[in-house]
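Below is one structure, written out as structure tokens, with a few remarks after it.
A single protein chain has been omitted; all remaining protein chains appear in their positions.
So, subunit A:
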Amino acid sequence: MDERLVPATRSPVGLGTLFLAFAKMSLAGFGGVLVWARRAIVEQHRWMTPDEFNETFALCHFLPGPNIVNLSVVFGARIRGIPGAIAAFAGLLGPPVLIVTLLAILYARYGDLESLRRTLGGVSSVAVGLLFAVIARMMLPLLKKREPLSLLVLLAVFVAVGLMRWPLPTVLLVSIPVSILLTVIIRRRAA
């Protein structure tokens, strides 16, 4: 094992502990689990140093799929191999899936109630606002770097998927290679 990947504490972590830790951070995570994951893994349990955590998260962010789910698997595997990956994955998804399924049953039964529809309507108006706030936060570093090419890629993807409603696989098949090529060019020019 690479020494960078050795966790901050070396005492073996039980599978039950792993499951419970991920269940806790998942249930605490309204509107995002990442903050809680970092708090639990780095600060509370000291399973990883801040650098190890950032590195692992960066990897999980660049892989496709839900980042935090990827993180649970990669982290669980580093600590306890495949059983660890399964324990963390099950802890992260199991309890919230139960809750969400209950909500789905309630929605299927009472979704037509006028007052519930109005309430959910208000919630979704706010939820969209929260999404825009996250987007704005993510865009700040991009704007600071003043890379018109990156912003052009951003705009092109927005138009293709948001306005033209083209299928995602087609858009990505074109935009990923283009964006990688542009990134290489930008880095060469900067170097």
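Basically, contacts are C-beta pairs under 8 Å (C-beta built on N, C-alpha and C of every residue); 3 or more make two chains touch, one makes a residue touch a chain; residues count from 1.
Everything that follows uses one rule, which is that contacts and distances are computed from a predicted model.
Novice: Mind telling me which option in "Chromate transporter", "Deoxyribose-phosphate aldolase", "Putative anti-sigma-YlaC factor YlaD" or "Multiple sugar transport system permease protein" is what UniProt lists for the chain we can't see?
Specialist: According to UniProt, the chain not displayed is called "Chromate transporter".
Novice: Check each of A:50, A:66 or A:83 against the chain that is not shown and name the one that touches it.
Specialist: Counting the whole complex, the residue in contact with the absent chain is A:66.
Novice: Just the residue numbers, please: which parts of subunit A touch the chain that's not shown?
Specialist: Output for subunit A: 1-2, 4-5, 26-33, 56, 58-70, 72-74, 77-78, 82, 85, 89, 92-93, 95-97, 99-101, 103-105, 107-108, 111, 115, 117-139, 142, 150-151, 153-158, 161-163, 165, 167-169, 172, 175-176, 179-180, 182-184, 187.
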